[in-house]
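Just one protein chain is left out here, and the rest sit where they should.
Labels run A, B, C, D and E following the written order; every chain starts at residue 1.
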Amino acid sequence: MKRGINHHQVGDNVEMYLLIKQAKKGIASNGKPFLTLQLSDKSGEIEAKLWGVSPEDEVAFVSSVIVHIQGEIQEFRGMRQLKIKAIRPTSGMDQVKPSDFLQSAPLDPNDMLEKITQYIFEMRNPKIQRLTRHLVKKHQEAFLETPAATKNHHEFVSGLAYHVVSMLDLAKSIAGLYPSLDKDLLYAGVILHDMGKVRELSGPIVSQYTIEGKLLGHITMMVSEIGEAAKELEIEGEEVLVLQHLVLSHHGKSEWGSPKAPLIREAEILHMIDNIDAKMNMMDRALEHVAPGDFTERIFPMENRTLYKPTFHAKPLEF
Amino acid sequence: MKRGINHHQVGDNVEMYLLIKQAKKGIASNGKPFLTLQLSDKSGEIEAKLWGVSPEDEVAFVSSVIVHIQGEIQEFRGMRQLKIKAIRPTSGMDQVKPSDFLQSAPLDPNDMLEKITQYIFEMRNPKIQRLTRHLVKKHQEAFLETPAATKNHHEFVSGLAYHVVSMLDLAKSIAGLYPSLDKDLLYAGVILHDMGKVRELSGPIVSQYTIEGKLLGHITMMVSEIGEAAKELEIEGEEVLVLQHLVLSHHGKSEWGSPKAPLIREAEILHMIDNIDAKMNMMDRALEHVAPGDFTERIFPMENRTLYKPTFHAKPLEF
Amino acid sequence: MKRGINHHQVGDNVEMYLLIKQAKKGIASNGKPFLTLQLSDKSGEIEAKLWGVSPEDEVAFVSSVIVHIQGEIQEFRGMRQLKIKAIRPTSGMDQVKPSDFLQSAPLDPNDMLEKITQYIFEMRNPKIQRLTRHLVKKHQEAFLETPAATKNHHEFVSGLAYHVVSMLDLAKSIAGLYPSLDKDLLYAGVILHDMGKVRELSGPIVSQYTIEGKLLGHITMMVSEIGEAAKELEIEGEEVLVLQHLVLSHHGKSEWGSPKAPLIREAEILHMIDNIDAKMNMMDRALEHVAPGDFTERIFPMENRTLYKPTFHAKPLEF
Amino acid sequence: MKRGINHHQVGDNVEMYLLIKQAKKGIASNGKPFLTLQLSDKSGEIEAKLWGVSPEDEVAFVSSVIVHIQGEIQEFRGMRQLKIKAIRPTSGMDQVKPSDFLQSAPLDPNDMLEKITQYIFEMRNPKIQRLTRHLVKKHQEAFLETPAATKNHHEFVSGLAYHVVSMLDLAKSIAGLYPSLDKDLLYAGVILHDMGKVRELSGPIVSQYTIEGKLLGHITMMVSEIGEAAKELEIEGEEVLVLQHLVLSHHGKSEWGSPKAPLIREAEILHMIDNIDAKMNMMDRALEHVAPGDFTERIFPMENRTLYKPTFHAKPLEF
Amino acid sequence: MKRGINHHQVGDNVEMYLLIKQAKKGIASNGKPFLTLQLSDKSGEIEAKLWGVSPEDEVAFVSSVIVHIQGEIQEFRGMRQLKIKAIRPTSGMDQVKPSDFLQSAPLDPNDMLEKITQYIFEMRNPKIQRLTRHLVKKHQEAFLETPAATKNHHEFVSGLAYHVVSMLDLAKSIAGLYPSLDKDLLYAGVILHDMGKVRELSGPIVSQYTIEGKLLGHITMMVSEIGEAAKELEIEGEEVLVLQHLVLSHHGKSEWGSPKAPLIREAEILHMIDNIDAKMNMMDRALEHVAPGDFTERIFPMENRTLYKPTFHAKPLEF
Partner (left out) sequence: MKRGINHHQVGDNVEMYLLIKQAKKGIASNGKPFLTLQLSDKSGEIEAKLWGVSPEDEVAFVSSVIVHIQGEIQEFRGMRQLKIKAIRPTSGMDQVKPSDFLQSAPLDPNDMLEKITQYIFEMRNPKIQRLTRHLVKKHQEAFLETPAATKNHHEFVSGLAYHVVSMLDLAKSIAGLYPSLDKDLLYAGVILHDMGKVRELSGPIVSQYTIEGKLLGHITMMVSEIGEAAKELEIEGEEVLVLQHLVLSHHGKSEWGSPKAPLIREAEILHMIDNIDAKMNMMDRALEHVAPGDFTERIFPMENRTLYKPTFHAKPLEF
């Protein structure tokens, strides 16, 4: 790809493809409608105004559409803005697709799938193995591209799979240190714990909560799915119930969305592994662009704390 | 039935059937095992000691067994106690069954079923009607004899059905006053909201939590059941989701066990109706034996309050 | 009345009476003072700027004043605005009064008073009856026009009386289902519970908290009034104390403003009835203009929830 | 008075007057009723059993009765117990009165009244002065003998007056340092803040909550009394309202029983002065019998803390 | 000093020295950088825009710099603004220093030091006395000019010393009323409790938290300093530990920053005295410019309350 939108300076003339993440209609002081477009590619985002739009324009320029734009980068109230000179929606002939314009996980989805498959392969309890494999297969496509959340952590394309893969490695190393842990349960719990997000969130591009996401939530939906899968596969035994419990309890407390607290050793550890990986993701991103000796912005999901980067971390460790 | 155990005085010699609610083994100071039996019939409970028990006795006299006893009512540390002179387990020939020895709802289960059926009949939305009817039929037997809880409120045989019937009448009268309420949804929500208790609790006699009850809880189980029933009946549409939401949210808050708060008008009202009927049951039982001008014992599930019966309620109103 | 302000389109020339709900002074960039007026009639509200005002204007155009306006409906930043061409305060000769310009309860105050009187008439305990009748009479005028709150629920002219009438009907139907409830107490509790608002709020037009409202609150003031009324009527007996307790405890918990939690059966139910009617009012108004399949705005006093209107409620039920 | 009960040793034969603080009936293992008596004088308390009581005895030996006893101090399970050899209720001829048998404030009630009167005399605002004087006079007798609480702090005869006197001195010294404080308001707030306890508690001997104490509480009752007193004295003006607010808000927060938090400078300081004096009383009593280098028992109303007495406080400071 | 900035009217031409409290860079719509300056002297603050700044200007006009300005007071959106005609940074020749431009305590630092020294002189325990004197001497300079906080209370030059002096007087008068209090401990606790702020805050001019202030906090730092001072002075004995505890626990609860709650009588009282003096400072400043019959703005650190000034406080008491 050519230079991304974030790498252009004020004054540059650009001609490039960009994805509409959001389009909001307004009425100008002359009474005519206009659109405020939030445009993005992998490098970042920029705002643009499209003045004097027709009803056709309002339909053509909506979120998730990729557009081809000619324009100039300008400055408005200290913020960069894209002045549009020409704009058109793209068609199949442009050979562009939304995922090219979205931030995504640092690993390839296929590599992540392979890794997850390997973990499933290592399971020794056939019931847990079959249930997990079945559900991964069922949701494979969405599972590999859904973000892990709409904000806070892993909120990028394939964020869910990336979160799962990191947690699997954590689970393996922790289970190696505490032999009382049942690896099969732990791996299955990691793989399934957030899988309901493929139904809770509307998709990778403009991720929002679906109606069933709001009314039931990914935890409840996934508990149901495990039960249905067991019926379909004619699997019986306490493994089904225990897996449902792991998913149900992985938020740790009722105040945090789990109607049952973890009552199984592996459920408690699953909750903690989830917590470590999410926090590491949030902290790494917050500290990434901070100079040694400085503090980050406040991180809302970490009780609004602001983190400090020590001065003796002057050279990034192994970043 | 003859005079119940609660109506006998200290000094009375009795010969009667009683149900063992609980049997606990102890070791006497002479080193021999004995059993402390909690015995009950519909009138109340009494404690008895069975001294010098054999291993066979330990197996024979367990909870849920009905025994025939000869003995004498005595007093021990200010409490009535039954001194056992002769005891034997009953067999089919005694023609006694546990339900004859348990406190139960003031209405006949069949009458309650009829009333519930009538409410289902009045529904106008066929999807909601079919789903509700199907689930009532599926769990009919247990639904009619399960208590509504192990303690706190409606903790007697058929307590769940009685709670549901009271709530249906409440729902009808409230929906009559607020026409924006969807009666079908409200009735279905009332009938299904606690139906998962037939799996959460172990049965009417010595009600305890089942393992799946502890690991998943009645709310999560019932949400799954509604989904499965819809599949089985090939019912689609938002009605299914909304009914699941009503069950899921009926505890009102995540701290109280509902991972989603009510987001539908009828869900909010369902939560309130549940609350009113449970509180009325607790208050009526607590105040029943209290004299005007006195306070009740502390009621734990009502924030440990102690209620007052005004002196001008000297004659029970219409009790 | 003629067409209300909310029914006019951008571009319309209007000549009409409007009530000033709020007037705020600003300084224009030319250094001259101007007024931002919030104008209303029963159909809704609109904003207008009055430029270049004199000190006399500042005194004349204040909140609660009804003005006669000639102007044009315009659009500014996507919002309707009224461009004033001529404006004058009204006098007695205009024969307009503030209540004609305020949203009010759907029932006529006199009908509501009649209904309340009927409930008082049905009481059988003469002490409760006399106390209630006395206090209704004492505050009759204000009681019939005060809103039930400054925001959240029933915040319109006669909102308090409307809230009371709805609650009385609820009380009647619930007491019909639970015969242990003392109807007299419950009705009196409903009628008196918020009556202190006639002193807590400044009146029906631009409702604000009075100083004694802020320093004591309507609950404390009403408890005192019941005591004084009893002295005046020479009524003795526990009824007085119990009525005071009902008013005192009707917010349910100390955190919610009731220094004593409900300790009487009817006090607990009064709290619940109050809750149901307030919530129904909030939910109905929030959902009124929402399309099926959409969510409402966040409702602050309902823990900031956003409610969903199911798609199968496509046709309003019986609205 | 002769040697108090607490100064006798195990083995002593005693003949003395004691007050019955509590009498509880039990049934002995021989089936006969007996009474467990809690007996006290100013020096402390002791338990005694009265075996084989008649119905007449049950009526004669109740709480608040002073008895004449002959008996012997014995030891039972590590606790001192009084073995009764002869017991009789006292009559007028014994010339004993309950107050001789109760722990009481270290100052004489008349001296305390004089001190309070002096503070009232110093007030410069005649409305505040007249209201305060009137209410002190109205409740004078009970005010001088009521304890300040049933437990926790100042729970002895005249505890309320003693608490008030200490707080007045505190108020004076603090107001001396912060001249923005209105001394009149502060003194009046101190004198009236807990005066409602004369109605909330049942009296100095066996202090318990009255029914109106439980249903309304001393704060609400006192706010009403201030209003009634103002009517009676025909005092008008904001002083009445502000005094009511001081009493209403002196617990500081709604969770602690004040439906309004302090909104007046003097109300905030009144709350703090109350807190200091109550805590000092609790701490002094808890530390009194503790050796340097030791910790006290847990003090429930101080968040269950256990206080430490430093070793360098080996000799009591100026105790 | 000449007339302060707060005493000038719109339209006045001024020529004066002002301190830059904050300088923030912006980009004007013409693409050129400008500075928004927050300027202050002892009388108050005013905002000014410095247009078209050079890189040199950006370095010259930063916070803590004193500037000489010629300009005119204008009005912009209802706020006073200073239109700059000429501006230059000052040099040594101007003979101005930042402390001349900052609000400061009403007492002279030297007088405060003398008063504190007198309190130390009165101590009778030589260990406590030597430790306290040593630490006052060590931090004397900063201790006398640091504010007590960055906002909320005593946030002015020498605010810490002023807070300490007021608390010492409070401590003396309270210890006079409760003889069980150890005056030495209490005085030392008062003097040392917030001394860590000299390291937690960056200094008197533009007070901000230092890095060690954010990572450790003034309480932890001061506890360490007391330990180090004791080592240096070769003082042993429980006095050291108890003083550390007083400083550690003076916020009262772990939620408020004290990992240990007060476990010593004087620690509890120290916490309360701190509270009274901080609240009095907040309340006095909030009420200072409020007319009788009005409410203050919301006071955030007092649970967001708004205080009322009674009408009968029409004439300031002794202000």
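In this section, contacts are C-beta pairs under 8 Å (C-beta built on N, C-alpha and C of every residue); 3 or more make two chains touch, one makes a residue touch a chain.
Here the structure is a predicted model, which means the values were calculated and not measured.
The absent chain, not drawn in this view, touches the displayed chains A, B, D, E throughout the complex.
Residue in contact with the omitted chain (choice from A:170, A:188, A:223 or A:248): A:170. Not every partner is drawn; the one left out touches chain D at residues 10, 75-78, 293, 295, 308.
As for the chain not pictured, it touches chain B at residues 26-27, 29, 31, 211, 214-215.
Touch with the hidden chain on the side of chain A covers residues 125, 166, 169-170, 173-174, 176-182, 237-239, 242, 253, 261-265, 268-269, 272, 275-276, 279-280, 283-284, 287, 295, 302-303, 305-308, 310-313, 316-319.
Definition applied: only the chains that are shown with their structure count from here on.
Looking at the partners of chain D and chain E together, the chains they share are C.
Contacts with chain A and chain E are shared by C. Among the other chains, B has the CA centre that is most remote from the centre of chain E.
One of D-E, A-E or A-B repeats the interface of A-C: more than half of the contact pairs, counted by residue number, are shared by A-E. Where chain B touches chain C, the two copies mostly use the same residue numbers: shared numbers make up over half of all numbers in play. Chain centres here are Cα averages; for chain C and chain D they lie 45 Å apart. Distance from the chain A centre to the chain D centre is 63 Å, each centre being the mean of its Cα atoms. Multi-chain contact residues of chain A, defined as those touching 2 or more other chains: 211, 214-215. The full set of touching chain pairs reads A-B, A-C, A-E, B-C, B-D, C-D, C-E, D-E.
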